[in-house]
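All protein chains but one are shown in place.
For reference, chains read A, B and C in written order, and residue numbers begin at 1 within each chain.
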Amino acid sequence: MGLVEQGKIPKPLTWLMNYSRKYSLWMYQWGLACCAIEMGAALASPRYDMMRLGVIPFPASPRQADLIVVSGTLTDKMAPALKRLYEQMPDPKYVISMGSCANCGGPYWDSYSVTKGVDQIIPVDVYIPGCPPRPEALLQGVVLLQERIQNEEMGPRWRGEPIIVGQPGAHDHLPETAVAVSSA
Amino acid sequence: MAVTEQQQQAFIGKHLAEAQVAVELQDEDMVLNIGPQHPATHGTLRVVVKLDGERVVAADPVIGYMHRGYEKLTEYRSYPQVTTLINRIDWLSSFANEVPFIHAGEQIMGIEAPPRAVYIRTVLTELSRIATFLLFLGEMGAQVGAITPVFYGFRDREYVLNLIEAATGGRFHPNFNRIGGLKDDVPAGWIAETRRMMDKVFESCDTFENLLEGNEIFLARTKGIGIIPGDVGKGYGVSGSNLRASGVDWDLRRDAPYLAYPEVDFKVWTHPGGDSWSRYWVRLQETREAARIVVDLLDRLPSGPVMAKVPRIIKVPPGESWVRVENPLGEMGYYVVSKGATGPFRVKIRSASFSNVSILPWLLKGVYVPDLITILASLYFILGDIDR
Amino acid sequence: MTAAASTLALEIPWGVLLGAKVMIILTLLPLTALILGYVFLMKMMAHMQSRLGPMDPGGFHGWFQLIGDGIKFIQKEDVMPADADRRVFALAPMIILISTFVVYAVIPAGPRLVVEDLEVGIFFALAVSSLSVIGVLMAGWASSNKFALLGALRAAGQLIAYELPLVLAVVGVIMQAGTMSLQGIVGAQANGEIFGWGAVGNPFVLTQAVGFVLFLAAAQAELTQTPFDMPVAESELVAGYQVEYTGFRWLFFQMSEYATAFALAGIAATLFLGGWYVPGVEGTAADVLGPLVLFAKIMAISFVIFWVRFTYPRFREDQLQAMAWKYLIPLSLLNILVTGILKVVF
Partner (left out) sequence: MPDDDLTDAEEPAAAEEPAAADEPAAEEPAILPEHVGMLAKLQADLGDALVEAVSNHGDLVVRVRNDAWHAAALAARSRLDCEYLSFISGIDWTSRPDPPNWDPDAPSSPVQPKEVTYGAAGSDGRFQVFAVVESTDDKIQVILKTDVDEADPHVASWTDVYPGADWHERECWEMFGVRFDGHPSLRHIYLPGEFEGHPLRKDFPLLSREVKPWPGLVDVEAMPGGAGEEAGDETAEAVAEGGE
């Protein structure tokens, strides 16, 4: 393990491990509002069929999940539950924030009970704009996340350091689009 | 079904005494916290149940995890902005949400939408009903353990969403209604396409019927489970298909006519059972009926404009209006109070699911945990519609 | 490999031989789980639901999906709930895996292709496969989670209730074959006659059709698959007794679930469909063809198991118990009775 933490593992092994993680995104569906239905459509509708990309929507328990898609409006009452659930997930874990509400509060920006953005509670890897985003948008979000995972370095991940998008150095190799959309 | 007043009062009294203490309980009973995020609650409902083995002794639904403060937000928004917002109350049938609010505005302003707009509104309302119910039919299977129907539900729903998208430009939240009519006419070829798709809807209804109706296990899981007597349901304000499944012959489309429903001949389906199976069955029939209404209306779609003459900036004169309609989930109403500004003064949103779910403490007493799931699925609520 | 191991048994020290056998099963176990999981869970289910299932992983029809899952689960953080009974929590998936592991040892895949041809093979297989109940109970209890506990108790009740029809369904076969050795049962079917006509042997499915159906139903329950999946019912108990497991421990659960499905399908194929036997093929040729034939039969049976799984809703706990005690067990007893009478008469 020491070798991994120093980032000294052979390239093919890193590739294989990243490749496995990339195509084995067991997804916990944190369906909250309208976006949850579009997420459901992306998963269950044969037209979108997110399973094609290796996103497996089976786990009903966060303990077995790698990816959590927060889709919909997060309220202040719900926020502690989300935080707790995120902490229940084992590392390495990824978060997709789907829809305007999850990104920033969306149409409820002035509400007294809505949390203005999931990223106030948990770190987010990919933001998907839209109200609600079409299922295709979620598919693209997943693809962007997969690109990131493929290019991930094992060292920081195993040391438990947060991966920060846009930080100079660590993720310069990412495709332009990934950084642009994921930090949009 | 015959429950006397006295019996009902007894039920209610008992429930009120017990349901409240569900959270603080003795040690011997197991308290299970289902939700707020649980596969069965399709959304963020939380049910705290006191268990004796697998039997529910008391249940206390905790709502509000999706409360977004709609009624407050509407006070800060202009009429078009409110229309945008209220699409997202019952997100499965957004178009149907808009209609009563627009009606309330039109009523206070004394405007009538042109007949073509009224017809198209009716068609789109029924289409959103079909989309909602198709998802229900699939979801119901999934909740009792059959995974496949939900995929069929999503697949067939997609056809209907396509139609809504083609007409309104919005797949999910059309925001197509304006005070005085519609934003646009339907595109060319849409009517023929809709007719064709209605055939698909009939087909998929048959599929669901074949998949689940003849299935012994499905019947065993739903028949006699979660019986709502009509009288009790009315007292709780249960409405829509849930109430019709309890044998109450009450459909606002027929009994408080609005849109083009008076001009359509349709059947109001009821079932005397009151159990989960009846609710499933009634919705299945209503899906077919909705498709029939759509076909019928399309045959007689009048020509003409789709927008009445209204000022560019909508200012609704002082007044108040209460409009309720038969949404897919039940009775949805808006009590709009206007003081003559560009935005409403107060909007009370009466949403169907809130009342439908308020019966849960009464209904869940004494059922098994698996039945709890069946009941939740068959009541069919949308969290946004409960919490607003 | 197995053939080599068996024929060369005399020259190889006992320890090495045991090691080789363990290695063989250790490779077979995840491999079979992979095949079932990929073919049925990923692809067949998707196609039944008019979808495609995994396509991207690996490039060709998502063949890499489950391998990737395996490698990923090994990389995951190993979380143990703070209140968990740590030792029991860690041991539970092992016990379940071992119970499956041992069943593999007695299923014959050819005349010489069997790890251990026990005299009481079928008895042994069913006995060890029921060990998994203990693992399930341990998992549910140690997780210190109410959903897990409910799931484990449901599972225990269910597995015990369905162990009985499973064994009773087999009794008919044992009576007809006159032996408890799985090789013996294959032989009995190969040489058996139906009404005096023995050209294709007598796969017991012909004479023990009721037993076959009972066995499949009980096996479905043993596997906690729909319609008997109350213990892991997603819409009720989240994931039942597995709810707190992460990473490779959970992988063990999944692996043993599919490996057990494979093993039970293997037993069913051996008991009722004639096992590895191909009419007219003997000796080394049977050792080559046998595994293939057995595999085909296993896949056919698994197909039925998973078909039911993806189609049916699930029973309620009480309905499930009623099904076992009111229908399956009396029916299997009747089956034994009739078999006994026919055995005496003919």
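Criterion: contacts are C-beta pairs under 8 Å (C-beta built on N, C-alpha and C of every residue); 3 or more make two chains touch, one makes a residue touch a chain.
Bear in mind the structure is a predicted one, so any value in this text is a computation, not a measurement.
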Using the touch definition given at the top, which of the shown chains does the missing chain touch? A, B
Would you mind spotting which of B:Ala96, B:Ile164, B:Leu182 or B:Val232 touches the chain that isn't drawn? B:Val232
Which one touches the absent chain: A:Gly40, A:Pro62, A:Pro90 or A:Gly106? A:Gly106
Absent chain, residues of chain B that touch it: 8-9, 11-13, 15-17, 20, 63-64, 67, 69, 71-73, 75-78, 80-81, 84-85, 103, 106-110, 112-113, 118, 175, 231-232, 234-239, 243, 248, 250, 255-259, 312-313, 317-324, 331, 333, 335, 337, 339-346, 348, 350, 354-355, 358-359, 362, 387
Would you write out the residues of chain A that touch the absent chain, in ascending order? 76-77, 100, 106-107, 109-113, 116, 131
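Going forward, only the chains that are shown with their structure count from here on.
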Centroid comparison with chain C (C-alpha atoms), farthest chain: B
Cα-centroid distance, chain B relative to chain C, in whole angstrom: 45
Just how far, in Å, is the C-alpha centre of chain B from the one of chain A? 31
Mean-CA-position distance for chain C and chain A (Å): 36
Would you mind listing the residues of chain B that make contact with two or more other chains? 39, 151, 155
Contacts with two or more other chains, residues of chain A listed in rising order: 44, 46, 60
In the complex, the residues of chain C that touch chain B are 45, 48-51, 146-147, 150, 226-227, 229-230, 233-238, 310-319
Residue numbers of chain B touching chain C in their complex, please. 30, 32, 38-40, 54, 141-148, 151-152, 155, 212, 215, 217-218, 220-221, 368-373, 377
In the complex of these two chains, what residues of chain C are touching chain A? 42, 46, 49-58, 62, 64-65, 67-73, 75-79, 234, 238-239, 242-247, 250
